[in-house]
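Every protein chain but one is kept in place in this view of the complex.
As written, the chains take the letters A, B and C, and residue 1 is the first residue of each chain.
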Amino acid sequence: MSEQQFEPNIIAFVCTYCTYAGADLAGTSRLKYAPNVRIVRLPCTGRISPMFILKALQKGADGVLVSGCHPGDCHFTHGNYHARRRWMVFRSLLEFTGISPERVKYSWISAAEGSKFADLINSVTEDIRKLGPFDQYQQMIKDAQSPATL
Amino acid sequence: MAKIGVFICHCGENIAAKVDCTKLAAAMGEHPGVAVSVEYKYFCSDPGQESVKKAIRDNNLTGIVIAACSPRMHEATFRKACAEAGLNPYLCEIANIREQCSWVHTDSDMATEKAMDITRSMIEKVKRNNKLQPIEVPVTRRALVIGGGIAGLQAALDIANAGQEVVLVEREPSLGGHMAQLSETFPTLDCSQCIMTPRMVETAQHPNIRLLTYAEVESVDGYIGNFKVRIRMKSRYVDTHKCTGCGDCMTKCPVKKISSEFDCGLGKRTAIYTPFAQSVPNIPIIDTASCIYFKNGKCKMCQKSCQINAIDFEMQDEFIDLEIGAIVVATGFQIQNTAMYGEYGYGKFPDVITGLQFERLATASGPTAGKILRPSDGKEPENVVFIQCAGSRDPSKGVRYCSKICCMYTAKHAMLYAHKAHGGKTNIFYMDIRAAGKGYDEFTRRAIEEDEASYIRGRVSKVWQENGKLMVRGVDTLLGRPVTVAADMVVLATAMVPQPNAKEFAKIIGIAYDEYGFYNEAHLKLRPVESSTAGVFLAGACQSPKDIPDSVAQASASASKVLALFSKEKLEREPVIAINNEATCAGCWGCVLACPYNAIEKKDICDRSGRLIKQVAYVNPGLCQGCGTCVTFCRSNSLDLAGFTEKQIFAEVMGL
Amino acid sequence: MITQEKYRTTVKELLASDSVKMVIGYKPGSTPDRRRPLFIRSSDDADQLVLDSTCITNLSGYLVAEGLLSDEKRVGIFLRPEGIRSINILAAEYQLNMDQIVIFGFDSTGREVRPLEGRHSKDFSALLSDIKENSPQISKEPLLESIERMNEQERFDFWQEEFSRCIKCYACRQACPMCYCRRCIVDSNQPQWVNTSSHTLGNFEWNVVRAFHLSGRCVQCGNCDRACPVNIPLRLINQRMAEMVLEGFDHFAGLSPTQEPVLASFKKDDTETFIL
Partner (left out) sequence: MTRILLSDKLDNCVERWRSAGMTVIGPVQGESISRYAVVENGAGFDFGMILPDRSVKELFFPQTEPMLRYTIKKSEIDTADFPPPQEKRIIFGARACDASGLAIDDSLFGWDYKDDFWFHRRNESVIVTIACTKADDFCMCTSLDLAPDSTKGCDVLLRPLENNRGWQVEEITDRGREAFAVIADLLQESSDQAAPTAVVTEKFNLDACVTWLQNPENFDSKFWKEISMRCIGCASCTYLCPTCHCFDIQDEGDTYSGIRRKNWDSCSFALFTMHTSGHNPRSTQSARWRQRIMHKFNYFPGKFSVNSCSGCGRCSRQCPVDMGITETLQEISKLQS
């Protein structure tokens, strides 16, 4: 069965100081998690533009994950507070235009939360797997004859 | 045309056991723009690095990708190797296929596939990397220390002794701060004045220190290495160059009954005064609110008594503009006004006093010449009750935090009282005894065991007067019963709070503060003495409640940070900073608001005749820390972040 | 008509006394139901001024076009309450200096036009506060409600259908007073974040990005919606986002000329429930 199960493509945008470090910690702790996520490292969640999310979807991602430092922990003092507002707005916009919030997820993961990172990747992968491929978006890309697919 | 080198590290078995490195190297070799794709056991080893350097030189590579461990491990190593091979170090990217791939996945095929994606996207990124140069910022080697308490003095002296110029600004007429008010200090019971006053004198006489007392920082502009600071010299009405400090004016001043701030209201001073006898500089000021001349234009007794004609009633505030390279903020603390505890009777009963008032009573140079006497009748109290946490650790009325020093000074007060008033009894109401520090717990034990301080674990609910006694009602939680103690004096261990203008002052300097007004360190653990603004450092209780050893240690730490900054003529910084496209910038200033570092300024664009065409954002490279928050905000896509440019990220995603 | 005549007189007076160099208003259009923007510089021009309930276009975008205000002289402009909000945002985003703007406020109910008291933006702050307070009570357009009732797939299909007509003429952008950027993000091609082609993907991306950039800035004047030659109900997206920022951040776009842009500011206690 496992050979037939759908393997979702997920692209994650993370800040280098917290979530990327948390992902490294998951590695040094030898935790195991699903191999479906590709990470793009940014200095801060403040740098993560909504455009990145759209481009990840264009690239054929079935899901997108955005993650950074917990509120109050930002290395740049308040990049993540700005990011949080943007996410609130952008998420609501995507929802209104028909992109399920289940496809684009957000999280806070600190440099210490290696196990949270591993758990999150597993649960997000599982959630997106249940949702199945993002056919609607991919159909739109196909209709546009845009060749970008993972 | 890009010529990228891809170097795939086995990391022994760490990567190779899970990721098929040979397959990876072959696949990357087929990627457009890749000139070299090789694998090796340990690229971080000396021979590994040599092979990278050789490949760069032999193939004239335009960028390299090291597929290995996390960039947090060896990015610096390989950047250095690039530089040694003549390639700009910022043309190196790390594909993290160990921590985020081989170590965390079980399926070898999927791990290999993921490693390919990771490496590919880094190849695409590095193709668009720009050659970056570290940012050089010139440094003015002159430090400004704000605050002349023990932390400020320590920082100033450390910097000055290392041969650098210091300007020390103190807003009071004299150096000394709170420490000058104290009697003996814990845990050694050495006299505060005895250790403080020599430091004050040393500071005043130091050839590298310019001392500005009765002065305030008016404005701070600029950035690390290049601050422009304006100081307001408040007028003393006494010519500091002429005055010899003889004190005749103070003797002659007819207004003698002004409550002394320095003595916390327990002593008196004149209208022309120095805060205390050992003031540095020993030059009086005129308190215009009390001076008869300033009130009704008559008197001038001081002027008449001054043989060198140093009194000048017409004196005005002056401003001094300074070029400064680094700032140490050592603005100290205040004690919290305890009036919110109506039940303790502070302000209502004269013999309910604060710990700081007790210090003034206990000090030999104080208003009672070191005798512990009741403010109400001047009698020596026979029974003193100390109430700890009179404000601290009380979210409902006081402050949430622990003021850190009260446990120690209360124990000290009990000891001093025991030494001075033989047979006197002390009762101390406390929540916990927090005596962590070198010799601290021994000290409190001594207070209990040798000086018979009686500690009662519990809070006080009420203090009232009865038959000339202060009745203190509390609860002994260890025995589980209420207690009432008849005392002659009650001493409140008040909370340490930020200076009343701490927040406004933080805005002047441009540093961050917490909900109380204590200044925020850049990182609580790793950068505890740096503020959120580059080039501004913190020392002493302005950052959080601290005792003298901690304040001094932090001051020295700040001084060492300043000295490190001053060790070079130019400051080198990571070039990961935002840059603005002035042609497309719409000047909406959202970025200015969004920037956590006040690093974005408005810049005028003028035509050849000097006519203003438009204003655009300018990112100050000295201040920008490279978070990229402004870039994301920018609707016209005019801002970009070096090292993580829009092009790079786009390519990274599209290369996946 | 009385309002129109009164304003005509005032405009003439202000021009005569050199208090303003120009007044932007409305004049009759090519058909009886059309109004076109009018740039009044003389008494004769002022005679063409029309003010009635069909004067709908939000004219505030003209204030920031091609250096109109660069000589620091004052310009008058006819604005409905939405227009006043627009220029508040333009001032808050440093695109114009409010002291240069003389407002001729008006509003209409049915066919009747009434003047709004005041000439300076600050004169209208109470009015705008009232509008803000009342905005949650205004009943939603049925179409918006029906979209909100859809599930995500239906919504996606709905918007796909609507966006499929988009021809990327950018009339929505050009008509919007908030789209003052010298270079729009779609015109930025290094990299090309938004696909410029007018295919399904490009149309979707453009419309999403446009709405995001207007979040917390749109005053629902409807210029975009009316300008759209293929009748995409753009107002609905903007309206939804305006509701979102009002609910989420108590932000009512253009309440005052010193309002902080909602996406360049934050509160430490901004509440969300979705971040894992």
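As a working rule, a contact is a pair of C-beta atoms (placed from the backbone, for glycine too) under 8 Å apart; a residue touches a chain by one contact, two chains touch by 3 or more.
These figures come from a predicted structure and were not determined experimentally.
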Partner chains on view for the chain not depicted: A, B, C
Of C:P81, C:G105 or C:G202, the one touching the omitted chain in the full complex: C:G202
Of B:D20, B:E99 or B:E124, the one touching the omitted chain in the full complex: B:E124
Residue among C:S17, C:T31 or C:T109 touching the omitted chain: C:T31
Residues in chain C touching the chain absent from view: 29-31, 34-37, 39, 57, 61-62, 65-66, 162, 165, 167-175, 183, 187, 192, 195-199, 202, 223, 226-227, 229-232
Residues in chain A touching the chain absent from view: 59, 145-148
Interface residues of chain B (partner: the chain not displayed): 30-32, 34, 120, 124, 583, 651, 654-655
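Please note the rule applied: only the chains that are shown with their structure count from here on.
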Centroid distance [mean C-alpha coordinates] between chain C and chain B, Å: 46
Geometric centre distance via CA averages, chain C-chain A, whole Å: 34
Two or more partner chains touched - positions in chain B: 594, 633, 650
Per-residue overlap in chain C, given as positions that touch at least 2 other chains: 185, 193, 263-265
Chain A contact footprint on chain C (complex, rising order): 147-148, 150, 152-160, 185, 193-195, 197, 199-202, 204-205, 207-209, 211-212, 215-216, 237, 240-241, 244-245, 248-249, 262-268, 270, 272, 274-276
List of chain A residues in touch with chain B within their complex: 7, 11, 16, 20-21, 23-24, 26-28, 30-33, 35, 38-44, 46-49, 52, 55-56, 59, 75-79, 82-83, 86, 118, 148, 150
Touching residues on chain C, where the partner in the complex is chain B: 93-95, 180-185, 188, 190-191, 193, 213, 260-261, 263-265
